[in-house]
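Handing you this structure, nothing more for now.
The complex appears here without one of its protein chains, the remainder shown in place.
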Amino acid sequence: MEDWTQQQQAHPEVRARIRASFERQGLMRHLGARIVHIAPGCVHIVLPSRPEVTQQHGYIHAGATSAIADSAGGYAAFTLFPENSSVLTVEYKINLLAPAVGDHLEAVGTVLKAGRTLTVCRLEVFGVQDEHRSLVATGQQTLMCVKERPEQPENHPSSRPATLT
Amino acid sequence: MEDWTQQQQAHPEVRARIRASFERQGLMRHLGARIVHIAPGCVHIVLPSRPEVTQQHGYIHAGATSAIADSAGGYAAFTLFPENSSVLTVEYKINLLAPAVGDHLEAVGTVLKAGRTLTVCRLEVFGVQDEHRSLVATGQQTLMCVKERPEQPENHPSSRPATLT
Amino acid sequence: MEDWTQQQQAHPEVRARIRASFERQGLMRHLGARIVHIAPGCVHIVLPSRPEVTQQHGYIHAGATSAIADSAGGYAAFTLFPENSSVLTVEYKINLLAPAVGDHLEAVGTVLKAGRTLTVCRLEVFGVQDEHRSLVATGQQTLMCVKERPEQPENHPSSRPATLT
Partner (left out) sequence: MEDWTQQQQAHPEVRARIRASFERQGLMRHLGARIVHIAPGCVHIVLPSRPEVTQQHGYIHAGATSAIADSAGGYAAFTLFPENSSVLTVEYKINLLAPAVGDHLEAVGTVLKAGRTLTVCRLEVFGVQDEHRSLVATGQQTLMCVKERPEQPENHPSSRPATLT
């Protein structure tokens, strides 16, 4: 297994491709999430704590915690995919370890195994308060690399990504 | 295993308790989700499709799909919990089976096994378009029943739910 | 979603192909497991209770419970695969709901979604004692269909199934 966790930035073209994709994710913008680090095989996403992302006790909702973890893992995989491909989440599993509290959450997706078709990521989410950083969730995710078929116009019926087929 | 999937409504007090909790979930309101069915051991949550919940291809984001699935399972478990208890998600796993499309998504959480401490739910999310309803995600979730300690004031430090401890 | 749970037997050729594969699984034979039902998209495997499959309290070990669940799901998927393909488990998740007791366990793998590349199964394991049958474990599994390359001899290095690549 190669060490994908090195912290250097990804190639500028890869970062541009990922930022462009991230900005098309209406959910991330609506939640207030920002992508803050894009390295080869490792992406960090930050989610500020605010009432719009809470559960019934005032902590950050498991669904919001998972959403940034899923996106961090998906983009971590995407940094290693060839051009003209897209990424789909096949599945993930996440354990919520502690109440998600702090000024903000930081989700870290890290590629554990990069394959031609499937990639597996580790997901970690930290609650960050001032200098303190504690693990609030940890997970594991399977992603699929889907080759795009550029010869088909965007609105052609068969250009719809056929997940799992 | 008892059949928890019967579709009758839960007791009015249970429904009131769950609606009150759901309304405190800032995330559900922010996403536009509504709780539409509360039966013993089975809860349905609906999420209308709109740009605020999409991923980069315009489908509903796996994070939004998961968020309503997590809440549906959590409240399904909660219908069977004693008074003066709260529910915490320990973990869940979800497979995204098909692009999440439709007028809206409907998440169904169903208790498979209710225990004193831990409860296990099945999670299903359907994409609904007119009369057509197709399964877009399926998962499994573990929840914990946490007894509240009413002798402590709400803002007492030790009244913070200590997940996993 | 089609109803894969119909209980008719699979086509004789499919059953023969699956029985032949099952008999090559040294682990299943070593554990004493038998394949007892092969329907399209649904396979049952039985494991008699005996000291060789126990954990430290005398119940059947989660690893044995999982092993037959994994095989049941894998072969359930395999019933729907084209000829000249093989099946690989990508991942699975299993909840152990109750002590695995009984004369024998019966694992049921059922296809939830069959895709060209990936298939998702539900896994259930029942403890069976006389007439009584109770759910002891439930899970969810992702499988991959790998096309065999018949032009390569069996012992050719590149004929090794390259999982996840």
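We call the chains A, B and C, going by the order they appear; numbering starts again at 1 in every chain.
By our rule, contacts are C-beta pairs under 8 Å (C-beta built on N, C-alpha and C of every residue); 3 or more make two chains touch, one makes a residue touch a chain.
Remember, predicted model here, so these are calculated numbers, not experimental data.
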Legend entry - Residue, one of B:D70, B:E91, B:E106 or B:E124, that touches the chain absent here: B:E91
Inset, instruction - Among C:A10, C:A77 or C:L97, choose the residue that contacts the chain missing from this document, as touch is defined above. - result: C:L97
Inset, instruction - Please give every residue of chain A in contact with the chain that is not shown. - result: 1, 93, 95, 97-98, 112-113, 120, 122, 134-135, 138-140, 142
Inset, instruction - Pick out the residues on chain B that sit against the missing chain. - result: 90-91, 93, 113, 115-120, 140, 142, 144, 163-165
Legend entry - Hidden partner chain, residues of chain C it touches: 21-22, 24-31, 50-57, 61-64, 66-68, 70-71, 86, 88-99, 160-164
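Here, only the chains that are shown with their structure count from here on.
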Inset, instruction - Between chain A and chain B, two touching copies, which fits better, same or different residues at the interface, with half of the numbers shared as the threshold? - result: same
Inset, instruction - Mind checking the centre-to-centre distance between chain A and chain C? Centres are C-alpha means, answer in whole Å. - result: 31
Inset, instruction - Express in whole angstrom the distance between the two chain centres, defined as the mean CA positions of chain B and chain C. - result: 30
Legend entry - Centre-of-Cα separation between chain B and chain A, whole angstrom: 22
Legend entry - Junction residues of chain A, two or more chains touched: 90-91, 93, 162-164
